[in-house]
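Taking it in order: structure first as structure tokens, then the write-up.
Chains shown are a subset, placed as in the full complex.
Chains: A, B and C, in written order; residue numbering restarts at 1 for each.
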Amino acid sequence: MIMMDKWAYSSKLRERNPYSKLLFGVGNLLICVLCRSNVVSLCIFLIMLALVVLIGKMPFRAYLRLLCIPLIFLVISTITVIFEVGHVESAKILVSLAGGHIYMTKWSLTRGIQLFLSSFASVTCLYFLAVTTPVIDMIQVLRSLHLPKIVIELMYLIYRFIFLLLETGNAIVVAQDCRLGYKDRKTSVQSTSKMAAVLFVRAYQKADALFCSMESRGYDGDLCVLSTIERPRVPEVIVMLAITLLEGIVCYYFLGNMPAI
Amino acid sequence: MKELKDYKGGHALRTFNLLDEQYHKPVCDMHGDTMIEIKNLNYQYEDGTVALQNVNLTINKGEKIAIMGPNGSGKSTLFLCLNGVYKPTNGSIQVNGEPVTYNRNGLKKLRQIIGIVFQNPDNQLFSADVFQEISFGPMNLGLEKEVVRERVESVLESLHIQHLKKRPTHFLSGGQKKQVAIADILAMKPEVILFDEPTAALDSYHSQLVNDLVDELCEAGITVIQATHDSDYAMAWADRIIVIQDGKVLVKDTPQKVFENVELRKKAYLEEPNVLKMYNCLCKANIIEQTNNPICPKSIDELIKGLE
Amino acid sequence: MSKRQKLVFRASILVALSLGIAPVTSAMHIMEGYLPLSYCVMWGVLCLPFLVYGVFSIKKQLKDNRRLLLIFAMVGAYAFVLSALKIPSVTGSSSHPTGTGLSAILFGPGATALIGIIVLLFQAILLAHGGLTTLGANTFSMAIAGPIVSFLIYKLVLKCKGSRYVAIFLAASLGDLFTYVVTSLQLGLAFPSTDGGVFTSIGKFMGVFAVTQIPLAIIEGILTVIVVIALESF
């Protein structure tokens, strides 16, 4: 079970129009990335938290757990950005190595903190989308952007098949575990590769079976289905667009210290 | 499972308004006309395995047919032949008096008349959500979008699963998946529906639901062919039983005659239905009077009713 | 498909898998909001020709064989699932073999890029691996650069009459390494050092990620070989 997917379907914001949600989420994301301002990041972080947890009714603990996922990457790369390697004598030297020094400067520290906060805020924007808008709705929005039909078809199919294979894969892992297949590292590697191999075989068999049943319903190369989503309600979309733009302008004029990028 | 509690109520009448429009002929009229005629059908897989051998069958309109036989005996192959997914190596299939043609139009026509509900819904449902899934068949028939929308809504209503409309397929339970798989086919308004072990792996609640649904379809005049392993069920439900083994039709006859045949039962690994056992025992013990042409009740329930 | 076609197809899947499991770890997905916008756009634009070519290439292949649509989708789902499965105590905390390169040889780099970008999009939305603004950069490193290198190495080793398992191992582990090099490059370009400039920065990122990525690349190489051996026995 993929938890983000589950939260998206159980969110109180699920039924809101996907166009406006996407507009708002992506709009805020762009503001985060463009401004790189600590204050803006903090504000957006709080707005998204409020939307997802207070209005969307996602459990706070689950949300916290989600926030931990990108931490590994964030911490490692931010440390890399903050600390410099070289021969500069004037900087605040932390460690001296044979060939040079590892040091940080005020500028690199500021940049690191900015980067950390703004990335974290952008992640909350992504989460806002991910846990309030089911994937099916998102694909629907992409469809109305006139992406090539084949891309849309593939997205729908891959989304469905992910869960089909995930179920099989998980079941196989559990069955292996029941027979002590993950008792130590060596066994684990063997079990994992066997699982990967058999999952591939199963994927192939499933594709065959599904094709057969699709043919029996008259599939002849053109995958046509109807969807339930309603057209964007124009007023709602305009309101969301206005809010996002306003946010952007406020950030730009009052807080914006747009870095030269 | 709240939604389903309503189901067993007085809905039966309302349920097949969708189908009644189409099949407005009274049932009795239809019975007897030949729906499908299979002559000398042979099917051989690419690898040379012979899956069907000299199959001859006539299926009448509105008939209830159970196909029995061990796994791998050729039932699924027969279904896929009937639906035009497999092209027979030899022999011919006539549907509604016309031979099946294997060009695009011929197949489209065939698939509108005959639909298959596959055994494992996970091998049938390919769409991300229920509405899309059910709309696939009707869209392939080339109907207008509005017509398709209406059909899907109407099928959802008939099966009392409107609440599933926007549900993503992967959130459905096994029983719900089965219902959607059936809706898939009903939305194409076929005249014949082939069910491949529709209640396998379902719990008794959903099995009952599916069995009731099948009964309603039959009442609405649809020809239903079911592959099943359940002797009790086949005895109770079927007009005729076709026993297949190793790709050959062993026998096609009424349930009682099929199950009374001890040799056949042994050969095709058919269990004797409980009701038949009981009936024979009661006859022997002279609790039930035996006439010259004894007709066994169809189920234990019927037998009990008779005794009372 | 005819019998022979099927055989060729199955064989090609084997070959594909051998280099296909381009091992990528979730730690190497550049997270949401980490790259400056101009770089996001740049990497996105760089992916475009591959994606457009991918659409044409897929359409062309589907014309010959409709069944391929489902196979394409299954390959995509397979790649995703391998990174999403909860496997108790395996190689390392965040190592998954992902099959984005699986289709490189089967269906060509174009189709792979297209399937890859869809998989990466789903990974961002469903698993929080990567992000929307960094989708272009991640696609370039994982769905375009890595698979192409794996593919070339595999062909090269075979041409030099190397053993197939060696070829698989090298393709898998070097493909992984190349993805990590490209990712470091992307990060280094975006965040140049104060004095050393871009190259120092790239070196820094490579140095830091080397700690996790080089052992993982080797483990993934071994894992891939075992998978292929297992698959061959089917």
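We adopt the following convention: a contact is a pair of C-beta atoms (placed from the backbone, for glycine too) under 8 Å apart; a residue touches a chain by one contact, two chains touch by 3 or more.
Just so it is clear, the model here is predicted, and its values are computed rather than measured.
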{"item": "Formula for the whole complex, using the labels of the chains displayed", "value": "A x1, B x2, C x1"}
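Going forward, only the chains that are shown with their structure count from here on.
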{"item": "Centroid spacing, where centroids are CA-atom means, of subunit B and subunit C in whole angstrom", "value": "46"}
{"item": "Mean-CA-position distance for subunit C and subunit A (Å)", "value": "18"}
{"item": "Numbers and ranges of subunit A residues touching at least 2 other chains", "value": "135, 157, 159, 164, 206, 210, 214, 219-220, 223"}
{"item": "Multi-chain contact residues (two or more partners), subunit B", "value": "126"}
{"item": "For the subunit A and subunit C complex, residues of the former touching the latter", "value": "2, 4-5, 26, 29-30, 32-34, 66, 69-70, 72-74, 76-77, 79-81, 83-86, 88, 105, 107-108, 111, 115, 118-123, 125-127, 129-130, 135, 138, 148, 150-151, 153-155, 157-159, 161-162, 164-166, 169-170, 173, 177, 182, 185, 188-190, 192-201, 203-204, 206-208, 210-211, 214, 219-221, 223, 259, 261"}
{"item": "Contact footprint of subunit B on subunit A as seen in their complex", "value": "9, 134-136, 139, 156-157, 159-160, 163-164, 167, 206, 209-210, 212-220, 223-228"}
{"item": "Residue ranges of subunit C touching subunit A (in the complex, touch as defined)", "value": "13, 17, 21, 26-27, 29-40, 55, 58-59, 62, 66-67, 69-78, 80-82, 84-91, 94, 97, 114-115, 118-119, 121-122, 124-129, 131-133, 187, 191, 193-196, 200, 203-205, 208-209, 219, 222-223, 226-228, 230-231, 234"}
